[in-house]
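Removed: one protein chain of the complex. Kept in place: all other protein chains.
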Amino acid sequence: MFGVMLMATDCRLKEQLPDLTREIVSTFTSLGTINHLEHSSLPSMEKVAEIVEDLKEVLYPGYRRRQNLHFGNVTYHIGDLVDALHDKLTEQLGCALRHEGVPTGEGGTEEVDFEALGQVKAIEFLRQLPELRRVLAEDVQAAYDGDPAARSLDEVILCYPGVEAVTVYRLAHVLYRLGVPLIPRMMTEWAHMRTGIDIHPGAGIGRSFFIDHGTGVVVGQTCEIGDNVKLYQGVTLGALSFPKDERGELIRGKKRHPTIEDGVVIYANVGSSVWLTRGIEPHTVVTMEKPSLRYKGRGADSAVELGHEYYI
Amino acid sequence: MFGVMLMATDCRLKEQLPDLTREIVSTFTSLGTINHLEHSSLPSMEKVAEIVEDLKEVLYPGYRRRQNLHFGNVTYHIGDLVDALHDKLTEQLGCALRHEGVPTGEGGTEEVDFEALGQVKAIEFLRQLPELRRVLAEDVQAAYDGDPAARSLDEVILCYPGVEAVTVYRLAHVLYRLGVPLIPRMMTEWAHMRTGIDIHPGAGIGRSFFIDHGTGVVVGQTCEIGDNVKLYQGVTLGALSFPKDERGELIRGKKRHPTIEDGVVIYANVGSSVWLTRGIEPHTVVTMEKPSLRYKGRGADSAVELGHEYYI
Partner (left out) sequence: MFGVMLMATDCRLKEQLPDLTREIVSTFTSLGTINHLEHSSLPSMEKVAEIVEDLKEVLYPGYRRRQNLHFGNVTYHIGDLVDALHDKLTEQLGCALRHEGVPTGEGGTEEVDFEALGQVKAIEFLRQLPELRRVLAEDVQAAYDGDPAARSLDEVILCYPGVEAVTVYRLAHVLYRLGVPLIPRMMTEWAHMRTGIDIHPGAGIGRSFFIDHGTGVVVGQTCEIGDNVKLYQGVTLGALSFPKDERGELIRGKKRHPTIEDGVVIYANVGSSVWLTRGIEPHTVVTMEKPSLRYKGRGADSAVELGHEYYI
């Protein structure tokens, strides 16, 4: 009886679905902005994530995917990964470059072989990996040196979200400088999802960079950060203002984020309660005045000290 | 020798496991609150996540899963998804409705066909999708218009966690208003996990809403937000107080979160250092007084300006 009643209900209601499908599909014409119905594909977030995982395996072999790597077999493993990365990057970079199209004056899109261009940039990118390993080794060391809770470099590589976010940023930044659209941001947003750390691939960041804990950190597109800088969770290096053009539209790509010089430490959640809107001389410790307190209850007569201390 | 020793140790220790299993199972009786051992199933987080991914594919076709969609094949793709969504939603909504049970006075649970009820609500929900696409197209446009780093609408759809969180919230809110228990919150918590943005499905949010960066944003259950509002990372729209009843238990469901009117921008981390506890007139810019500073070192004589600026 139960089943019969359900099946009866089921059929009549389901007959509405073809009409509903037609109604949804009709919005693909009326709202062209949020559907991509063209024969050329966009880059795929799933494949970009796979590329990043492959790259992490090349950069930090033995930590993540493949166990029992040693000097006798590691060349085969890396060679295989590099070969596969070449093919995946060529395809995805080709999609991204085709999407962006060709700047005016350089001939129509028809004439450009975007996959070949993708391959050229893929090779240029892969050639940076040895140097990136040198830079990342310093970032990992900076994390160990900067955190009393760290017990070994291996723990830092296995566990630290700051190292993950900075690794992905450094990869994305190389692609950004090679003029690849979309994919650098897809990479850093994939890391943002995993770590809570949002570094725009356009930011410039020096050597030995460490972000501890990291959730809520935002580093904007036009930030410039020197060497030996340490950020804590919740620090925003955000924009001061958004200039608009004469039509009231945002001007894109101008410098609007802060510059942080060598050796700076920014403690937790700066950017939230403090907006430093002008530059500071080197070798200066900035401390906020302690705010006044009101307190009720047993502690009312005790000396409570409430310190705002921001070192920048 | 090594292997033998291990096997010997292994067997004797493993003999403790059946006793341990019995001890764990005995807590399922003594602690009934954190085990669900009934013949009726709860909704499944895995299946709810699958439903959300299917819905995103319907709302933003061509961006995520299926490549090479065009007007010649998209109807089959969407029709297939809508059909599958009908079945998955009917099942999961049925589980959720059965879990909540029937309000007193409407007859026993035995008499209610929860799966049929689930189907009715599933159809009502799916019928909202064309209108939701119109609303989401405005949200995507608001994101592009509000962020100088955005290069295209496609980048916004592919990468922006704020768009992901708002999309899932809008879906969940429709189910919430249809009186579906559990599943709306499961949806928004799934988005919270992926984006760091925690919007309660009960909140009311107007059109052209944009959250930039987003990590740490909290929008509470009884918030009301107007049109053209923009929030930055770390903004809490939280409760002021939690009234309790005469037995000392929290009163649930009362208005306790702020109302934000049209055209408001709330900058990063407001809610952390500022608690605005009363309403503000329209067209007002709220700025905190600059706090006093102490500084040591070379910068001690320079003019350092530290600004708290919150525009609400």
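Think of it as A and B in the order they're written, each chain with its own count starting at 1.
Rule of thumb we're sticking to: contacts are C-beta pairs under 8 Å (C-beta built on N, C-alpha and C of every residue); 3 or more make two chains touch, one makes a residue touch a chain.
In this text the structure is predicted, and so the values were computed from the model without any measurement.
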Full-complex contact with the absent chain, from B:Val52, B:Val74, B:Leu89 or B:Val218: B:Val218
Residues of subunit B in contact with the chain not shown: 2, 5-6, 9-10, 13-14, 16-18, 20-28, 31, 33-39, 41-45, 99, 181-182, 185-186, 189, 192-193, 196, 198, 200, 202, 215-216, 218, 220-221, 234, 236, 238-239, 242, 249-254, 256, 269, 271-278, 280-289, 291, 308
Touch list for subunit A against the chain that is not drawn: 58-64, 67-71, 74-75, 78-79, 82-83, 86, 113, 115-116, 119-120, 123, 126-127, 129-130, 133-134, 136-137, 140-141, 145-151, 153-155, 157-161, 194-196, 213, 215-216, 232-234, 268-269, 272-273, 291-300, 302-309
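FYI, only the chains that are shown with their structure count from here on.
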Subunit A-subunit B separation of Cα centroids, rounded to whole Å: 21
